[in-house]
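Just one protein chain is left out here, and the rest sit where they should.
Each chain gets a letter, A, B and C, in the order it is written, and its residues are counted from 1.
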Amino acid sequence: MGITTKALLKSLWVFHLSTGSCNNCDIEVLDCLTPRFDVERFGIKLVGSIRHADVLLVTGSCNRKSAERLVKLYKEAPQPCLVVAIGECSLSRGIFIPSYNCPRPLDKLVPVSAYIPGCPPKPEAIISGIVKLIQKVKGK
Amino acid sequence: MIKRKEVLADLQTRFKKEITDIFDKSPHRVYIDIPPSALVPMSRYIFQDLGARFNIASGVDTRSHIEILYHFTIEDINLLISLRVRLNRQKPVIASLTTVCEAANWIEREIHELLGVDFTGHPDLRRLLLSDQWPDKVYPLRRDYKEWDKGAVRDRGVK
Amino acid sequence: MKKTVIPIGPYHPLQEEPEFFMLTVEGETVVDVDVQVGYNHRGIEKLSELKTFDQSTFVIERICGICSTSHPFAYTRAVEDICDIEAPMRAKYIRTIIAEGERMHSHLLWLGLAGHFLGYNTVYMWVWKLREEILDIMEIISGNRNNYAMFKPGGVRRDINPDDIPLVMKKLDKILPTLKMLYKAVRDDPVLHARTKGVGVLSREAALDFSALGPTSRASGVARDVRKDTVYGAYHEMDWEMIVTKNGDVYDKVAVRILEMLESIKILKYCFLHLPDGEIDAHIKNIPPGEGIGTHEAPRGETFHYVRSDGGNGPVRHKVRAPTFMNLPTYKATIKGAKIADASIILAAIDPCYCCTERMAVSDTKGERLFDGRELIRLSQQETLKWKQKLGAVEPPLEKLTRGTL
Partner (left out) sequence: MRLPKIRELLEAVKALAVGPYTSKFPKKPHTPYPSFRGQPKFNEDYCVGCLACEQVCPAQAIDHTDTVKGGRAVRTINHYTDTCIFCGECEAACIAEHKGIKLSRDWDLAFFDRKKSYESIERELVLCEVCGGVIGAKKHILWITNKIGELTFSNPTLYQTRLRELGLIDNNLLEIKKDGGRDDRLKILCARCRRQTTVGG
């Protein structure tokens, strides 16, 4: 496991991107930062710009306008960047599959490392998803 | 407290020539069919003099013509007036309501973009919702809308 | 005067949806705002035409997270309007319980965010901690924190079993004192007064012209509330009052929302105690051709659903108008002439819910000097600090407290 990946896992800085979501999953992501599920205990911090982020949290069903910005944003991210898809919409666009404005699912646009299903996923599901991701990256 | 019957009677006397049909759906709702030309004077009267609230305009593509319903709510007597306007399907054009009330600005941009109705006199009729790659003259809410994006994935996208 | 263009957003971490406002600014005052939209558009109206009447409720429920039960409420009322069927009494009570529970958690969410925009991070954490109680109540009743999947044309899908009610009532009683404390804190804090009184005023005439709805219009003195105007749900079974204040600035919008929450608790308690027993579904068999209009007082205003059916088993046309669609253009009236530091709190004052209006935006600027969205929030927080020093509540500088913004 390279030095960058080891450093990456120490404490994950997270950038949250909503691409056409109904903001239930975005609120559950924000819920993780509030007192009840405080993820700052594990060093996970929400940062304001993609340049400092290790993990890109994507929610929403990638509609046409957001998809362009998503791909552009992913290119700007510093490279060992893990992408975590949260909620049914970012996994396979869930109920919006036949929608004319959501042509392609997320993993056709950017490589996704972890999927957290749920509509919306409970904050505990998000935390346990990220814990599984850390163990998987460490285990490799 | 102006009563419901007085409002309808007043509308009928004032716009006798334009109103083609009045249909009382329920005590709180009434449909009024009018030609496109009568829209602006009538909605100005309803909005400004009767103190109604502009609710929304909903465009519908019935296969034979394009229909737009303008909904106005008069709160204190809880009456919803829906003005129904029929436009021909090939070249739907109608006067814009932004001169009457500022709230109609956005909904007309949305109907222009999704149904292809042209609103004359609208200050800035640019795109509201759809992305820039969306081809012109393709209106998603039309009945004959077909998928134009060849790369679109319409199943789970796993296989 | 050199024009500076300030973009807020689009992907600012704290605002949970991507939204972008192009503020053209001269010196300190904002001259014009251009809201560009389209990021959350998922074509829900076309999608609802592919589904049956029953399935369409689940598409409608996912329009917006924080009013995820207002849209199905209005939609089911529209379908019942088509076939002139009334939901049974118990279903009406359950609908009111879910609607009021959601109003609570939506207002609490907004109060937390407004607190952060003003630099009160402790308010943000405290209010969202309080919000967890409401989410627990909703999970006990409907099975999910939000997206409750309770509504169905003609009634409700699931019943509330009576032995959950004592636990729920206990949680409700835990919320009331903290909420009262929060209201007193907002009312007494002079710094908050300085930051929000007289800021971003929406006059009564502007509210009428823009047809503003919900708390935004009630804060400017326009008494407009669907729960009082039309008879639906269980709102006419008990007495609660509609909160209307006069001067329409940000402070009034905060006050209206908090007092509305106290009313919601009153309605919730009444509904839980007087839940009538009986059927929970009117079993609609077929839906005749026709048009139906349904409205409901969502946390942000009146949602309006127009459903047209041609006798088939799915809606032929389904028009959704969310309250923020009407409230969002009011920026033209409130933000003109305001200081940049107040810009973020004014934009947040109408509690914009972008996925309702299916809109959001980015636009490239023409090379003028740019503020980043986060800088604007920090400007607003430093403004609060300045007022704190002026009014004698000396506290350690903000940076030391919060190690920079969240």
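As a working rule, a residue touches a chain if its C-beta (ideal position, glycine included) is under 8 Å from a C-beta of that chain, and two chains touch if they have at least 3 such contacts.
Just so it is clear, the structure is predicted and the values come from calculations on it, not from any experiment.
Student: Using the whole complex, pick out the displayed chains that touch the missing one.
Tutor: By the stated touch criterion, the chain not on view contacts A, B, C.
Student: Of the listed residues C:44, C:111 or C:141, which contacts the missing chain in the full complex?
Tutor: C:141
Student: Touching the absent chain in the whole complex: find that residue among C:80, C:102, C:189 or C:302.
Tutor: Residue touching the absent chain, from the options given: C:189.
Student: Looking at A:53, A:73 or A:114, which residue reaches the missing chain?
Tutor: For the chain that is not drawn, the touching residue is A:114.
Student: Even though one chain is hidden, which residues of chain C still touch it in the full complex?
Tutor: With respect to the unshown chain, the touching residues of chain C are 51, 54-55, 58-59, 62, 129, 136, 139-144, 147, 149, 157-158, 164, 181, 184-185, 188-190, 391-393.
Student: Contact with the hidden chain only, please: which chain B residues?
Tutor: Looking at chain B, the ones touching the missing chain are residues 156, 158.
Student: List every residue of chain A that touches the chain not included in the displayed model.
Tutor: So the residues of chain A touching the unseen chain are 35-38, 41, 88, 91-92, 94-95, 97, 107, 113-119, 121-122, 124-125, 127-129, 131-133, 136.
Assume only the chains that are shown with their structure count from here on.
Student: If you tally the C-beta contacts, which comes out ahead, B-C or A-C?
Tutor: A-C
Student: Can you check how far apart chain A and chain B are, centre to centre, with Cα atoms defining each centre and the answer in Å?
Tutor: Distance between chain centres, rounded to whole Å: 40 Å.
Student: By the touch rule stated above, which residues of chain B touch at least two different other chains?
Tutor: Residues 130-131, 140, 145.
Student: Quick check on chain C: which residues sit in contact with 2+ other chains?
Tutor: 38, 41, 43, 46
Student: Contact residues on chain A for chain C in the complex?
Tutor: 15-31, 33-36, 46-49, 60-61, 63, 65-66, 69, 73, 94-96, 98-102, 119-120, 122
Student: Over in the complex, which chain A residues touch chain B? Could you list them?
Tutor: Contact set of chain A toward chain B: 63-65, 68, 92, 97-98, 100-101, 103-105, 107-108.
Student: State the interface residues of chain C toward chain A in the complex, per the touch definition above.
Tutor: 10-13, 16-18, 38-44, 46-47, 50, 58-59, 62-66, 68, 109, 112, 124-125, 128-129, 131-132, 145-147, 353-355, 362, 372, 374, 405-406
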